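My structure is below; once you've seen it, I'll send some questions.
One protein chain omitted, others in place.
Going by the order they are written in, the chains are A and B; count residues from 1 in each one.
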Amino acid sequence: MTQLLQLFANPLVYLLVALIAILTFIALNGLILVYVERKVAGFIQRRPGPFEVGPHGLLQPLADALKLVGKQLVVPRDADRILFWAAPLLSFAPVAVCLLPIPFGPHLVGLNVNLGVLLVLAFSGLNVLALCLAGWGSNNKYALLGAARAVAQSVAYEIPLLLSVLCVAFTSGSLNFAEITASQTHGLLSWNVFTQPVAFLIFFVSALAETNRAPFDLPEAESELTAGFHTEYSGMGFGLFFLAEYSYMIVVCAVASVLFLGGWSGPFLSGHWWMLGKIYALILAMMWFRWTYPRVRFDQLLNLCWKWLIPLSLINLMATALIINLVR
Amino acid sequence: MTTIQKTLKGLWSLIVGLKVTGKEFCKPWITVHYPRQEVTNLESYRGHIDLVPRPDEPKKPLCIVCKRCEEVCPSGCIRVEGHVPGEQTGEARQLLLISNVPLPNSAARDPICAADKTLRVLDGFTLNYNYCSLCGLCVQCCPVSSLTFSSDVYLAGGSRRDFEYDLLRRLKNRKIKV
Partner (left out) sequence: MLDKPSFSLNGDYYSSRFSQLGKGEGDTLVLNLGPQHPSTHGVLRVIVELDGEYVLRAEPVLGYIHRMHEKMAEVKTYIQYLPNMGRVDYLHALAWNWAYVGAVEKLMGLEVPARAEYIRVITCELNRICSHLLWWGAYVLDLGGFTPILYAFDDREILMDILQIPTGSRLTYCYYRFGGVSADLTETFLTQTRNFIERFKTRIPMYHDLVTGNMILRGRCEDIGALPVEMARRYGATGPVLRGSGVAYDVRRFEPYSVYDKFDFDIPVGKNGDAMDRYDVRMAEMEQSVRIIEQALNSMPDGPFVNPDVPDRILPPAGETYFAVEGARGKIGVYLVSDGTAKPYRLKLRAPGYSNLHVFAELAQGTILADAVSILGSLDLVIPEIDR
């Protein structure tokens, strides 16, 4: 037993175990979120949603996953085979790293690094490369247009995302997730969402755009580009993109709850339940948006970013810096 | 100023939208949960046609083999076959006469119907439902109201053959409600 604990003390083993745990968490969450998304859509539209597989359709995502796994892998003619298959893998792989530095509880963290925020932002930025490769590699005009949109959108929205994160970094004086959480454990009002409401809103809107969720789901705009960048993907290629989309939802919601909603802090329950609860509340809000709003237009999306969000977040950042300096 | 007002109004509209969907989220389902529930308004549904039995003899149709339905059908999916029975006298003949069934005005004016009071017997009445467009013209033109609509909506079949109905056999196999 002690030997086993000693083994855990080895940072490499610890990291490996954490990675495996995170991958399991992501896979499980993917299944749950697909189910929840479909149920939320169903209830909003006043129908039962999936119902037939398992009690109340609980096993539906499993059946869908099995179907996707069992499908033939098709590569379109004249597509770039290597890029075509690299894209879904590249889209999914960074997710595991993104969740590593996020504390799910006071001690439940895969990798406690000082630049955790930066790590997450850097690795989540890889996703856009995957969409770009998918669009280019599949030799399809719709996919290409979707990829072009994805690049423009992600590049634009990373700026306000970063700027709003910076505000939080300023107030807590750290880029370490654990320390940022620790600074918010003094009751509800110490949460950053109350000290930085504008930054939170900007972060959430940018996160919606970064994860390509409606109303900013332009890269896969169904009614314009049929399916956008993943038009040509079927089977597990599509499955991985799908899983990646839901995983990124978890990543951004986890980051949002750590940065703004106090992370694992909360009374009565243990930290990880609070953390999960906050993540799911944000994800539910994202789903609620998706099933309520129409899609914005591409230029409106960029206008919103460049003309509103970036100036606003810059002003917010400067105000934060000023106030912090004055208080000091 | 107006831009900011407009933006605020726009943002408020987004919240109003969320309120609408949020309210609907809490309401119960309105869809009919099919295998467990069924729709209730099937009696007004016009499915494929069926033969109407005689009031006295539920196994025999009212049909007088005038073949008007066959003629009027836009899709040509009705086939009516009948014969004029040979020398029949007495009660057997009386049974075949349907003069006790009142003919509508239009039929009485029609020379064919009015003249021979239909001694013809229906041998076969087939409907190729694959081509039927459910217009209801056959039912409307029937002089003796021998056709009606079934409310059969739960139709599934493995081949086209499944929808070539022998209506006479359907009538004979029909269970009589007591």
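Quick note on the criterion: contacts are C-beta pairs under 8 Å (C-beta built on N, C-alpha and C of every residue); 3 or more make two chains touch, one makes a residue touch a chain.
Bear in mind that the values here come from a model prediction, so they are computed numbers and not experimental data.
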{"item": "Displayed partners of the chain not shown (whole complex)", "value": "A, B"}
{"item": "Touch with the omitted chain, as defined above, among A:23, A:41, A:113 or A:312", "value": "A:41"}
{"item": "Which residue of A:217, A:232 or A:245 touches the chain not shown here", "value": "A:217"}
{"item": "Touching residues on subunit A - with respect to the absent chain", "value": "41, 44-47, 77-78, 141-142, 145, 148-149, 214-215, 217, 221-224, 226, 290-300"}
{"item": "Residues of subunit B in contact with the chain not shown", "value": "9-11, 13-14, 16-17, 19-21, 24, 30, 41, 44-46, 72-75, 105-106, 109-110, 133-137, 140-141, 149"}
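Here is the rule we use: only the chains that are shown with their structure count from here on.
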{"item": "Subunit A-touching residues of subunit B, taken from the complex the two chains share", "value": "14, 17-18, 20-22, 24-25, 27-31, 33"}
{"item": "In the complex with subunit B, residue positions of subunit A that touch it", "value": "40, 43-48, 51, 288-289, 291-293"}
